Every structure is written in C-alpha cells, then in structure tokens.
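Apart from one protein chain that is not included, each protein chain of the complex appears where it belongs.
== chain A ==
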C-alpha cells in the first residue's frame, strides 16, 4: 500500500476532442487544476468512475467509507489549501448522503463542487431505482446547483460551477449529471468561466463609505475589532495585522476567524461568542466603535440582539450584501473583499495605541484567568481537563499544527486554548455544528497540506458518527493524529442539561466501546491516557509519529465549559462559572 501522493502532472486542455460526457467531466476537473477528489462509486456515476480509473495517473480519487465523509474531507482540504474541494457520489442515497456536508459548507462559506450521478434523462421523475430529486433537495444548502441532461452542457456548466464555488463569498455547488449525458459523446472544448452576468461576486468598496469609516475610527476612544473567516477567505491576514498594529485597536476573533492573526499577538484579545473570552464579550457593550471584519454577526456571537453593542457605532466590512443589516443595524457598510477594503482604509487611519482601553481587556483577562483558565490549563483536581490536553498539543506541536475539531465541549475548549502562528489552521464546523465533521475533515486537511501536522480533536460522541473513516486513513496512510477527549457523555448537551434542565441527563450518557482496540483494528497505532502523569509523553509520542496515531484521553465526566453566555442572554451577562 503506497502513501497517498497528489499527482503533479499538468493537464493540457484538449483543444478539440471527441469524448464521452464522463471523460469530459475528468478533463474539466483537470483543467480546473483538481488533482484530488473524494467520493464513493455507485450505479449512476459508474461511467465517470471508469474514466477515473483510466486517468488515475493524473487525478487521485480517495474512497471514503461514507459520502458524508467525502464532503467533509473535501471541506477540510478546501479550508486548509484555499482551493476548491471536490466530492463525488452516485444518485439516490449517495446524493442524499452529501446533504450534511453541503449544508455545512454553505453556512461556513467553503468552496466545494459536488458531482452526483443521476438516472438517465428518460427515467427522470419516474421514481426509478436510486432516483432522488437531489436538485430540489440540495437547493437550500447550495450556492448554486444544476442538472446536466446532455453531454454538450458539461464543459460550460463545470466551468461555471468552479467559478461560482470559489468567487465572492465562496460556497458549495452541486452538479447532477444524468447517466445518458455521461455516456453520450461531445466535441470537448474547455474555457474557464470568468463571469456570469447575473452574478456580481465582489462589490467594489465605496470611497465615501471608506471616509466615513476612517473618520469614526480616528475619533474613537474605545474602538474594537471583531474579525471572522472573511479575512482568511479574502487572504487579508497581512492587511488585518497592519490595520490592527497601526490603529492599536484590540481585536477579537470569531470561531472561524481564529488563526487569521497569531493567537499570541499582543493586540489579539481572544474569542467572542457563547464560550468566548470574558473581556471580548463584555467589552462589546462598552466600545464606542465596533469594526466587524468578514464576520456575519451570528447569533452565537451576538447573544441577544436587543442588547448587543447598542452604544457603539458599527462598521461592517463584508463581501455579501445580504449580510449587511441582516442581524445588526450598521452605521457604515464597507461592501467588498476584506483585503481590498483594508488596503484602501489603512492610509486613512491615524497611528494610535489606545493603551487605557486595551488595559480594560487585560484586567478582564486576569479575572477570567483566575476563575477559569488557570483551572482549565493547570488543574489542581485529579481528573484530566480538556484544556490541559489542548495545552500539551500546543507545546508538542509548537503552535504549528492544523487543529481540526468536531462539535461540542472539546470544540469550544480547543478554540479557546489552541495556539496558532499561521492562517488556515483552525478547521471546525462553525455554523452548522456538525458532529462527525472532524475525522473526515482532518483527512482532507492533511491531504491539503501534507507538510503540516494535522491534529483532530474529537469528542466521544462525534467520533462515532464518522468513525468508519479510520479505514480511509488506513488505506491511504494519512498521517493524521486523532485525539478523542472521552468523557463518556455528549458533553455539551449534558452541560446544558445540568445548567438548564436540572441535571436530567436524558440520553447523554454514553457507554463507549474500546476506542483503542477499534483504532488498532484499523491498524492505527493507539494509546489511552487516563492519568495526568502520562499525558505529556503520550502527546509528544503522538506528535512525533510519522504515521496516523490515535490517542484517547479519559477526561473528567462532568466538566463544564466556561465562560458561557446562556442562550438568548446578552453578551454582558456572560457567566464565569
């Protein structure tokens, strides 16, 4: 079994070629620079798979063990590499299994193209074997979708699909292709798509809005930046850093903005949101100018909108016009790509330091440190905490790992404590909150950045939702490191039950299998840690491993994640305990 390696062969666009629709699909993928796709074969997509077999020297196909795994792997690949992730499945159940990944990619703005096979055109609508209306089903969870029923449509639609997936605010596109279109022949000619007349992906920031924003920022006494994934997607990390450093404005991240700026940067003050840091949440309601960069005022960030930053003038840098005034009324909208907007804004900003204001964040941090952080990272109690495991991973990986998290307590703890010194390092399901995301996403992340250490941090609940992807890891020798933080509960739901449902743990206690044996069954080296004295060495051994490695850490069963903004409460009402 060979280690999976991406094919480096360059593909020459065939100028004029008589090919089958299935072969045309491969040529389109190659012309778009795709060298790796994830998927699962089946009847309605078999002609394309047959072509993949013939083109395997140019295009690697990774067989996941479930179509959902294919989408999350494609997402992980896209998020780390900045390229479009590609997933493929057959019709019917194959196609419907893609839906969770599509919905996840849609809400987290991940560029992805999914290709599904479909019954032949003459059988459409006849309830044929493995027929589903995947166009109808996927419409609300895709940026765009299209059903190809003739071979001639393939090059134009595929080009449009890639253009739409990656431009403006990125998102998932689904192309459904009937079997007759895969068999039929066409004269192939490919031209990359550069524009669609009804689609203006990147608005140009208006000069007067820039002036208004600069004026507000230069006259602010307590300005505050909250940055999101728009910075990463817009490749505006350098511009953000320059803006923060020149203006001296404290900056906080949303869960998907994490890693856009070094976590250790002195002006990086922490995370906003339900389990974010104390200062960044409370001081949202004390700043006089709030500068939102590439974020969408998600309800997990704002808490109760009635009391969110009401005292502040709000500047919103955003590429998607539909996000302006959707949740929060803004005073200045800077519509455009974050990189271009920040570049144009920077010369208009006066140098400042805002030391007194910044000290308020420091004081709040000290309070949080004493009450929460110290106990999470250096606990005195016997049981292991999730925080100390994340801290050991930081140390062993020297803050250089890509951290892929699933959904739940471990996700919040990882996003609070993981340290990053480069962008595109935090891969998590932010908007949809998809349990089962991390294991396949980590596979994609590792394949998207083979030179980087990729550590998946997963809860015992989410792990078992896509645990079958251990076979994908084994088959491809994908050197991901898997850490399951096992508290034998669906931890986050249990926390809510404890706090808001009088500790009635309805269906959140989990009797788990022997995870180490399961990993070993998939021929993956595995270890379990349940005592603090063994944690450091185990994490170091895992990071040092050149092959995939599984580490189970038995953590405290009933630990809670704090701070916490109770659902529907104000950011000012964040609880430290």
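The rule is short, and it goes like this: a contact is a pair of C-beta atoms (placed from the backbone, for glycine too) under 8 Å apart; a residue touches a chain by one contact, two chains touch by 3 or more; residues count from 1.
Criterion: contacts and distances are computed from a predicted model.
Participant: For the chain that's not shown, choose its UniProt protein name out of "Cytochrome c oxidase subunit 1", "RNA polymerase sigma factor (Sigma-70 family)", "ABC transporter permease" or "Acetolactate synthase small subunit".
Facilitator: Of the names offered in "Cytochrome c oxidase subunit 1", "RNA polymerase sigma factor (Sigma-70 family)", "ABC transporter permease" or "Acetolactate synthase small subunit", the one UniProt assigns to the missing chain is "Acetolactate synthase small subunit".
Participant: Specify the residue from the set A:33, A:93, A:136 or A:266 that touches the hidden chain.
Facilitator: A:136
Participant: Which listed residue, A:196, A:363 or A:509, touches the chain dropped from view?
Facilitator: Spelled out, the listed residue whose C-beta touches the missing chain is A:196.
Participant: By the contact definition given up top, give the residues of chain A that touch the hidden chain.
Facilitator: Residues 135-136, 139-140, 143-147, 164, 194-200, 320-322, 324-326 of chain A touch the chain absent from view.
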